[in-house]
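And now, chain A:
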Amino acid sequence: MEIVIIILLLLGSLLMLLGAIGLVRFPDIFMRMHAGTKAPSLGSMLMLIASALYFGTLSIFIEVLIIIAIIFITTPVGSHAIGTTAHRLKLKKWERMKIDDLERDENM
Partner candidate 1 sequence: MISTAIYIVIGILLLAMVLSVARLVKGPSTSDRIVSLDMIGSVLIGIIICLSIIKDNSIYLDAILIISLILFVGTVAMSKYLTENVSKKWKS
Partner candidate 2 sequence: MIVFAPIIIPLIFIILSLSLGKASGAVQRIVFMAGNVTTIGVAVTILRRVLNEGYLVAQAGAWEAPYGITMVADTFSGIMLTLTSLTVGVVSLYSMAWREDKLNKPVFFALIFGLQMGMNGAFIAGDLFNLYVWFEVMLISSFVLISYGSKKIQLKGTLKYVTMNLVSSFFFVAGIAVLYSAVGTLNMADLAYRVREANGELNLFAPSALILMGFAVKSAIFPFFFWLPDSYHTPPLPVTALFSGTLTKVGVYSMIRFYSLIHLPGDVFYTQLFLFIASTTMISGVLMATSQFEVRRLLSFHIVSQIGYMIMGLGLFTRLALTGAIFYIIGHCIVKTNLFLLSGIGYKITGTFNLKQSGGLMKHKPFIAILFFISALALVGIPPLSGFFGKFMLIKGGVESHEFIHVASALGVSFLTLFSMLKIWNEAYAKDIPEDSQTQDFQFGKAPKQLVISSVILVVVTLSLTFGSKFIIDICDTAANQLLDIDGYIRVILNR
């Protein structure tokens, strides 16, 4: 059991670190946005599960579930907002970016 918790924690934190590295290293805002929102939400889910396992009571499980639900509802909305905004602001895109669906939609 302890091993599982440790692995989950480590995985979660590494995912967060990965996200952070992506946040620093990726070339344009859209990619950074993905790195900065997706990875940590997964990471925090893993870590939350770890803590739920650690405490191991029902009420904690329910609470953790609620938190995970909240994270998974809010994060996409937030990242969506950021993305749309960035696009509207016409922030610099990566030069190797090929397809821009949103622009096509708006031009239609």
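Details
Following the convention adopted for this analysis, a contact is a pair of C-beta atoms (placed from the backbone, for glycine too) under 8 Å apart; a residue touches a chain by one contact, two chains touch by 3 or more; residues count from 1.
Criterion applied: all candidates are chains of the complex that A comes from, given by their letters.
Quantities reported herein were computed from a predicted structural model and do not represent experimental measurements.
Of the candidates listed (1 or 2), only one touches chain A in this complex, namely 1.
Note for the complex: chain A touches candidate 1 at residues 2, 5-6, 9-10, 12-14, 16-17, 19-21, 23-24, 29, 32-33, 36-37, 40-41, 43-44, 47-48, 50-51, 54-55, 57, 60, 63-64, 66-67, 70-71, 74-75, 77-79, 81-82, 84-86, 88-89, 91.
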